[in-house]
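Once you've had a glance at the structure underneath, I'll fire off some questions.
On to subunit A.
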Amino acid sequence: MNIISIIAATLLAPLFIGITNQTKAFFAGRKGPGLFRLYADLAKLIRKSCPRPEHSTWIFASAQPIALASVLTAAIVFPWNGPASSSLSLSASAALFFYLLGTGRIFTLLASLDAGSAFEGMGSSREVQFSTFLEPIIFIVIGFLVLFSGGTSLASLLSGASTAAWTDNAVPIALAALAFYVVFLSENCRVPFDDPETHLELTMIHEAMLLDTAGADLAFALYGSALKFELTAAFLAMMILPRFDSSIIRLLAVFGAVAAIAIITGIVESTMARLRFLKSPLALIGAALIASLAIFFALYR
Partner candidate 1 sequence: METNLKHLLLVLTPVLFLLNLVHSFFYLPHSDRTEGSHHIPHWLYYTLMTAFFGAMMFALTASSLPLMWVAVELTTLVSAPLIAYRREKGSLEAMWKYLLICSIGISLALFGTMLVLHAETTRSVRWYMAGFAFILAGYGTKTGLAPFHSWLPDAHSEAPSPVSALLSGALLNCSLFAIVRFREIMPPEANHFCDTAMIALGLLSVATAAVFMVRQTDFKRLLAYSSVEHMGLAIIFYAILCMTPANVPHMEFLAIAFLVHIASHSLIKTALFAIAGNLLLAFRTRAISVVHGLQVSMKGHSWLWLAGILLICGMPPSPLFFTEYALVMAASLPVASGLLIFLFIVFAAMMKAALSMTMGKPLAMPEKLPKALGAMPACAITLLFTAIIMMLFA
Partner candidate 2 sequence: MLTFSEIILALFLLANLALAGSGRLTHAIRLVAAQGIAVGALPLLLWDWQSAGIPECRLFIIAAVNALVKGVAMPMLLGYAVRKINTKRELEPIISFTLSRLIVFAMIIGSFAIAARLHIHETVASELAVPVAFTTMGTGLLLIAARKKAVTQVLGFLVLENGISVFGSGLLIEHGIIVELGILLDIFALAFILGITIFQIKRTFSSTDTDKLNNLGDTHLMHPQRHHHRTHA
Partner candidate 3 sequence: MFLLETIFTIPIITVGLAAAIHATAYIHGEERRHFPRFWGFFISTILSMAAVILAGIFVAECELPLLVAWEAMALSSAGLVAFDSTKKSVRKATWIYLLACHAGVAALLLTFKLNCSATWTAAFFLAVIGFGLKIGFPPFHSWLPEAHPAAPAPASAVMSGAMIPLGFYGLLKFLSIHPMTLTPNFETVGWTLLAIGAVGAVGGILFAVAQTNLKKLLAFSSVENMGIVAIGLGIGFLTLSDSNCSEKIHIAGLCFGGALVHVLNHAFLKGALFLGAGSILRQTGTLDLDKMGGLMRRMPFTGALFTLNAIGLAGMPPFNGFIGELAIYISAFAMIATGDTTLVVAGFVAAIALALSGGLAVAAYAKAIGGAFLGLPRTAKAAEAAETPRRMWIAMTILTILSVAMIPASICFLRYYANAYATDALTGAAIAGGALVALAVALILVRRFTCPRGGIVTKSPTWDCGYHAPTARMTYTATAITQPLVDFFRKFLRTRKYIIPFKGAPEDPTDAAIATETDDIALSSFWRPAFTYIARLFQRAHLLQNGSLHLYILIVILAVLTLLAFALAS
């Protein structure tokens, strides 16, 4: 069961990106690239060779596989099946999950610096700034979940609350979810913070770091970000969803919720303009305040 859900998750990941893009196309009145576009892209890219910048080193060569490996590991430790997950997932700490995502980030960062391009440097410098602000918000949210659920492992945090507890804590949960949604947008380089569609522009963050990445490496990078999108969305989904007794229903519910989040993200991206860079940290600090508010609600209810 566990392996099946992990495999399902890894296979489904590009689909959710497709859902978001389709939603955006719908709002823009376009036909859109189709839900399965990313699969095709990946299949094409994986078979291409990877030209590398002249001055790059083993860091550049190994960064994308390592980055993807870390996201995959995060997918492995993620408790897809709630209490019925594998013992590894059950015991894993939330800190491990997010630090694994961080490992991926630092290698992407280093690779972009290795290329020695001014644009990639710019992207990495921004990435560094945003991830710094994200980290505390994530841990405030985790702290809230710990307080709420009483457990410390990722699985117990995301096991979902009983209906009574859920209704009692609707406000703090909603606040925490809102804060985490901001984190989700920033972490996955979505619109108010970054624009995944705008390769080759001075305004981008994540994609800028991949300017010199090509071929299979680019496939790894794209797939990694899709998987990260799915994982963080699943985290958000499991925060909100109540407790389910059956694993399968639970898994389906999670994927359904992730799809919903993908659609919402598409809507958000279609309706919002990108923030100015100087404003972005302020938005993240706002999210931190929202998350803290959730804790106060939970503590002094």
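Methods note: a contact is a pair of C-beta atoms (placed from the backbone, for glycine too) under 8 Å apart; a residue touches a chain by one contact, two chains touch by 3 or more; residues count from 1.
A word on the picks: all candidates are chains of the complex that A comes from, given by their letters.
As the structure is a computational prediction, the values presented were derived from the model and not from experiment.
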If you apply the contact cut-off given up top, which option from 1, 2 or 3 ends up touching subunit A in the complex? 3
Residue ranges of subunit A touching candidate 3 (in the complex, touch as defined): 46-59, 61-62, 65-66, 68-70, 72-73, 76-77, 87-88, 90-96, 99-100, 102-103, 105-106, 109-110, 113-122, 124-126, 128-129, 131-136, 138-140, 142-143, 146-147, 149-153, 200, 211-212, 215-217, 220, 277, 281, 295, 299
